[in-house]
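One chain of protein is taken out of this complex; the other chains stay put.
Moving on, here comes subunit A:
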Amino acid sequence: MEWTDDGIVLGVRRHGESAAIVELLTRSHGRHLGLVRGGAGSRMRPLLQPGNSVNALWRARLDEHLGTYVLEGTRMRAASLLASSHATYGVTHLAALARLLPERDPHEGMFAMLERTLDDFDSAGGAAIHLVRFELAMLTELGFGLDLSACAATGATADLIYVSPKSGGAVSRQAGEPWRDRLLPLPPFLRAINDEQNCWSEQDLLDGFELTGRFLLRYVLEPRGQGHSDARAGFINAVVRKRAAAIPEGARTGAGEGRASS
């Protein structure tokens, strides 16, 4: 068996004296592990850092074998990510999220999204938006997608500003008004049909993380006996701190000061 594919390094585990078992999220073969000979050595270590993109050649005698990888770096992001706290926390959290995907099951959409998210880690705010969207996409990919396209109560597609904590469906302003205290806010950048989907305030970011975090915990993590990683909390704190340092308090509370490429 043999194939070649693009991949992103999610994690590395030392195997014996000099080899390493490398976990990649590949474009067409999903989350896939393989042995890298010499992977524990100093020559390979810079390449085998989470977040780096590689071209992978996988070989095994039988399809169900672990197999061996021959890797060549195509985009070495890790070294540039190490400098900032939000980037290191973010990469760690993204790798932990990607690890929730079933092994050897292709998820081309998630691969493209992970690649785009990692490429846009320079700005803390932009990275945060990408991360919330990644968490939302992860819920969908695992079969627990939230329906944010129409109001769960009336079917309306306009003015969707809440999410039902029970069903995960969007709720319009009018239908949700009587239960506004119990509903979760739907930040503008997650609304499906909205020309302001790239604008956000700090509160929108926190609302986004609260929304995806709650459903990830309920549907994905708790059934597996897990909780949110420390890296997620570290990422949110780092983003909030950086935005606080960069933007005056008055501007932070107003909407629309941030912009992320979608």
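In this section, a residue touches a chain if its C-beta (ideal position, glycine included) is under 8 Å from a C-beta of that chain, and two chains touch if they have at least 3 such contacts; residues count from 1.
Here is the rule we use: contacts and distances are computed from a predicted model.
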item: Name of the absent chain as recorded in UniProt (options "Aspartyl/glutamyl-tRNA(Asn/Gln) amidotransferase subunit B", "Recombination protein RecR", "FAD-binding protein" or "PTS sorbitol transporter subunit IIB"); value: "Recombination protein RecR"
item: Which residue of A:1, A:66, A:82 or A:158 touches the chain not shown here; value: A:82
item: Contact set of subunit A toward the excluded chain (per top definition); value: 11-13, 17, 23, 45-47, 49-52, 73, 76-83, 85, 88-89, 91-92, 95-96, 99, 229-231, 234, 237-238
